[in-house]
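A short write-up of the structure that comes next.
One protein chain is absent from this view; the other protein chains keep their places.
Let's turn to subunit A:
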């Protein structure tokens, strides 16, 4: 700090001039708030238009009235969309629920070992994971497809690894390991070493310490990882296109195919597009406050 900081504040408490400055500052703040509010509104107009359109009958599909509420509300587009999308949604549930839970459990175990039970070689493993986070999938996708095909042949389980939900879950879990491990590791670093040490002195082994000391306080990290992985698995299109077939298409692929058929009216497409988005929204509303906390505590300090 320089000597400048010591000088008396010029604009404060100096009668008339100070008051004007305060008023000007308040006005500027108002302008900035208005800018922020306008931005948020413009930003969300597409979502609003999407929502109202999905409740309009075909006769109201007029772009000049796209912003208006429906004159007659109809749930027909939603009903049709549900009928068409239901098998995909079922597949997505079978994909995203087990996938995100397995990811969280594995991430927690890794994060614990790598942060609190340091052992020779821990740094090598951690570096390997970090490296994994930066590798783009382009180089791996094609051989991965082939590997899953081989696993189908090897096990005689047709349509399980390649072209099936289990294979897709497997791929997502493996490729999600780096980020999940990192989030847990950064969270566990904040647990004081003394507590772990005390448990060790009391004769608790690694597993026991994990179960009765670390796991009970892991809630927030689990929430962050589950939100993260659930969103990633539910919204994924790339892995699904490469690794699944018609029987195992998740929501996103099915949605794209429905929309690709030119004959489907826009109101139904929009209802289907919204329907596909509801689950991640629900998860976010239920667990969202953890997300922001985790974002600040974990992801950035990596």
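We adopt the following convention: a contact is a pair of C-beta atoms (placed from the backbone, for glycine too) under 8 Å apart; a residue touches a chain by one contact, two chains touch by 3 or more; residues count from 1.
Methods note: contacts and distances are computed from a predicted model.
Given the choices "YeeE/YedE family protein", "Carbohydrate ABC transporter membrane protein 2 (CUT1 family)", "Phosphate-binding protein" or "Multiple sugar transport system permease protein", state the protein name listed in UniProt for the chain not shown.
So the chain that does not appear here would be "Multiple sugar transport system permease protein", according to UniProt.
Among A:140, A:198 or A:217, which residue is in touch with the absent chain?
Within the whole complex, the residue contacting the unshown chain is A:140.
Just name the one of A:173, A:199 or A:225 that touches the chain not displayed here.
For the chain that is not drawn, the touching residue is A:173.
Which subunit A residues touch the hidden chain?
1, 4-5, 9-11, 28-29, 32-33, 35-36, 39-40, 43-44, 46-47, 49-50, 61, 63-64, 66-67, 106, 109-110, 112-113, 117, 119-122, 125, 128-129, 132, 134-144, 146-147, 170-171, 173-175, 177, 181, 205-207, 231, 234-235, 237-238, 241-242, 251-253, 255-256, 259, 266, 269-270, 273-274, 276-277, 280-281, 284, 288-289, 292, 295-296, 299-300, 302
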